[in-house]
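Below: one structure, written as structure tokens.
The complex is shown incomplete by one protein chain, all other protein chains being positioned as in the whole.
We call the chains A, B and C, going by the order they appear; numbering starts again at 1 in every chain.
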Amino acid sequence: MNSFGRIFKVNIFGESHGESVGINIDGCPAGLPLKTEDFLEDLERRKGGMQKGTTPRKEDDLPFFKSGLFNSFTTGAPLTILFENNNTRSSDYEKLRAVPRPGHADFVASQKFAGFEDYRGGGHFSGRLTVAVVAAGVIAKKLLSTFYNHGEKESIKVVSTILEVGGEKDVEKGLQKAIEAKDSIGGIVECRVSGLPIGLGEPFFDSVESVLSHAVFAIPAVRGIEFGTGFAAAKMFGLEHNDGIEDGTGRTRTNHAGGIVGGITNGNELVFRIAIKPTSSTPKEQQTFSYASGTVEPFSVKGRHDLCIALRVPVVLEAVTAIVLTDLMMLEQKIGRKAERGG
Amino acid sequence: MNSFGRIFKVNIFGESHGESVGINIDGCPAGLPLKTEDFLEDLERRKGGMQKGTTPRKEDDLPFFKSGLFNSFTTGAPLTILFENNNTRSSDYEKLRAVPRPGHADFVASQKFAGFEDYRGGGHFSGRLTVAVVAAGVIAKKLLSTFYNHGEKESIKVVSTILEVGGEKDVEKGLQKAIEAKDSIGGIVECRVSGLPIGLGEPFFDSVESVLSHAVFAIPAVRGIEFGTGFAAAKMFGLEHNDGIEDGTGRTRTNHAGGIVGGITNGNELVFRIAIKPTSSTPKEQQTFSYASGTVEPFSVKGRHDLCIALRVPVVLEAVTAIVLTDLMMLEQKIGRKAERGG
Amino acid sequence: MNSFGRIFKVNIFGESHGESVGINIDGCPAGLPLKTEDFLEDLERRKGGMQKGTTPRKEDDLPFFKSGLFNSFTTGAPLTILFENNNTRSSDYEKLRAVPRPGHADFVASQKFAGFEDYRGGGHFSGRLTVAVVAAGVIAKKLLSTFYNHGEKESIKVVSTILEVGGEKDVEKGLQKAIEAKDSIGGIVECRVSGLPIGLGEPFFDSVESVLSHAVFAIPAVRGIEFGTGFAAAKMFGLEHNDGIEDGTGRTRTNHAGGIVGGITNGNELVFRIAIKPTSSTPKEQQTFSYASGTVEPFSVKGRHDLCIALRVPVVLEAVTAIVLTDLMMLEQKIGRKAERGG
Partner (left out) sequence: MNSFGRIFKVNIFGESHGESVGINIDGCPAGLPLKTEDFLEDLERRKGGMQKGTTPRKEDDLPFFKSGLFNSFTTGAPLTILFENNNTRSSDYEKLRAVPRPGHADFVASQKFAGFEDYRGGGHFSGRLTVAVVAAGVIAKKLLSTFYNHGEKESIKVVSTILEVGGEKDVEKGLQKAIEAKDSIGGIVECRVSGLPIGLGEPFFDSVESVLSHAVFAIPAVRGIEFGTGFAAAKMFGLEHNDGIEDGTGRTRTNHAGGIVGGITNGNELVFRIAIKPTSSTPKEQQTFSYASGTVEPFSVKGRHDLCIALRVPVVLEAVTAIVLTDLMMLEQKIGRKAERGG
């Protein structure tokens, strides 16, 4: 449901226009140094208002530590982080109550929760919750970088970038298309992880692809995921796709597998891509059903919205990936339950 | 790990050339009629040896019920089904021990399990385990069809088909390409589910896409998954992608969302596609590392193998999908803990 | 770890002298009416300072709803409730850092969390966390009373009482003993639940006794639990212990089983008792190891403490019991995922 992970377990909560959104992490190792400043860069990357195509809504987005932190170190007890919601304009949304917005969860949420859902700004379905995911990701990245170093290798690095917007590899150009069309637009985001040990992932049902995709599809607007060569592999011959192993470390000549074989990391770079749909809240007039009239009517979105939500996804994707890998690392006993002092 | 599901919980076990493969289902409702014949059609669909491009290996593949069945009805206690392995030629594989086969789990398994893994025929990583998945799928499909019927609607139907082989929509043509090239080849498989109620799936981490993709990536050789319009959505404008809601039942004009909005089923057809890589065991000579010599050497696969493993995937994909949906239906209390008599 | 439940899932967090303690409930049905006043009675029952033998420490203990509540109804999204800690005197505890208090978790916590634990007032091990348990219990009791009513029967009622203090059934007398001895003292608390349906509990590992005892031993200071006749059953003959079934509703003549047979509720009253040890913080001088001197030294507890912690346990025991039963009821589909309107 709203939790993920077997050992490094995150519980997410909150609504777009409610009191707060937040995250509770159960199983975070004791002894990790943590301060507000550690979060600022990634929180900033996630924020809108800084680049063409993202929403001008601003939140201070400062993490409040409500439990699990003592003298600026994690204690091993559950860590709870709150983000207050103080920049919300509910009135923008309340008049829309009578119309389920196309592409949004309004209709299904109302059905699933019998009309009791907090519908303001998408409520619990809002992209606002990704601020909590990013906070958990900061911690996971720190765990990945601090705790692990196998031999000569570099520590684990998780890096996500935008590959395409609206089908254009020149992202600026893709965005310009959307601005000109006065419509929202989708994109493709890639994630690469270096420094992973061999052996992460669990047969049969917890392959690396299984647990990564599970977490990745929690990010709003994701419509597809592919590992390594991905969908292109369906058109390839075996000889072409197979990655020849080069030496006893498992290094392969090519990396069509994207660093995962048999659901297990093979020590090569982990590579995957996700497809992000165009923002559902387009500036264009749409047609949708109205509860009041009982018929399909024209409808326009007001409020502040991103033209291309994909632009804000990379830091969220890094976070989700780091959370998953931290959990796998702890399960495989590559990250300890306690930080090594001075580590 | 080797279990999946929260309420309808399947545990898979076994190895390609060990005693048996099997499945244990904890949480199967009491009172479902079950007999050997119910399994034959799907087990037959999964088997090789019947069509161009699949392996001539044959197993009787008869399910043995070891627990949970009484007077041909499920009892509500754990159901255990075994498939004996009686058509194995281990010698085919044992000489290959010194060489990790490219594209296979040999190398990672050896690292992860410190050389104790059953390496014969891929052992626990073998596609052989999908026979157990198919058996669980038969039960899940029966539960979906027997227990649920919302108003006028049809019962739930899960149907999977091959869309492409080697990039060709004419599957025969794609296969012919592989046969001529004397190489293995990949494909694309689609799954469609009709008759689903609105409201399946759980925020935040158990979206329908999350749990489906989690289970789907347990199927060997899957490299990507996309829902509805999928990767194509990344190139679309918002107005184009949004599915306008037509009436109070939630029916939409188009179905780019593939039946899922906000991670929750919206009552429209569920549609997704997966990419299958070419069979790793290609007839072509490959290059790979040899433990013995310490260098890269030419290497050829012997044994019986499919040219296009995608051909055997549809029934497995249906099974996995039905398992996931049954679990979601039980969680949403749409399928009861007990069969209704006569139901 | 810090979560309990399969469907009605509570996550607890916080420390005695940290920012706050709190609870996050994932899986609470939508549509339950909830307001601050609902919590006051049970929170008051839990508080010290009102009766002989309990600590004079007072907290306002007002619940702050941080997520999951909208227009005074639960939304179906995770419910987060915080209690601020605003009446703490950390200096009382800090000087004790050098001495692990006997009977407390100080020593094991320091070992388990490598010295990073919040040691103030027991930190995450403090009885203070039971305020969050009580809050979750209020919600669970409401669910049990609102949602379920089988035929003519009354709704489910969970009632816990003190049976003994210091071996005395006259509780006042037992307390007086402690006051005279200037020492802390233990007690026995009983819990009875009426109105339960037949069939709660899951073989093999989730018997009603299994899940209840699991949750009950999370309450600090509990040293034993017994169901029905309990330890006395070990001295009985079979004919004496067996409860003869009287009619088709399963009503039994006696109730030595305490309402549970084969791990499953049988429709009779659920009855169990727990043993509470004397408060570890006794006013008496004790002997314990000092890290500083490396030897055993005399040691006296300062600060505010209960002479008999058992006095504050009943409302916590009711809470824990209600949480467990709510989860079992939801698993057995006797409580729905949504409140019935007007229900």
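Just so we're on the same page, contacts are C-beta pairs under 8 Å (C-beta built on N, C-alpha and C of every residue); 3 or more make two chains touch, one makes a residue touch a chain.
Keep in mind that this is a model prediction, so the values were computed, not measured.
Within the complete assembly, B:Ser3 is the residue of B:Ser3, B:Ser194 or B:Gln333 that touches the hidden chain.
If you put the missing chain back, the residues of subunit B touching it would be 1-3, 9, 11-15, 18-22, 24, 26-27, 30-31, 64-70, 73-80, 82, 112-114, 116-118, 123-124, 338-339, 341. Contact between subunit C and the absent chain runs through residues 1-4, 12, 100, 102-105, 107-109, 111-112, 122, 124-125, 129, 164, 166-167, 178, 181, 183-188, 198-199, 202-207, 209-211, 213-218, 220, 222-248, 250, 252-253, 257, 261-266, 275-282, 284, 286-289, 291, 294, 296, 310. Where subunit A meets the missing chain, the touching residues are 6-7, 77, 203, 331-333, 336-337.
Everything below uses one rule, namely that only the chains that are shown with their structure count from here on.
Ranking every chain by how far its Cα centroid lies from the centroid of subunit A, the top place goes to C.
As a whole-number value, the distance joining the C-alpha centres of subunit B and subunit C reads 44 Å. Here the spacing of subunit A and subunit C, counted between their Cα centres, is 37 Å.
Annotation for subunit C: residues touching 2 or more other chains are 77.
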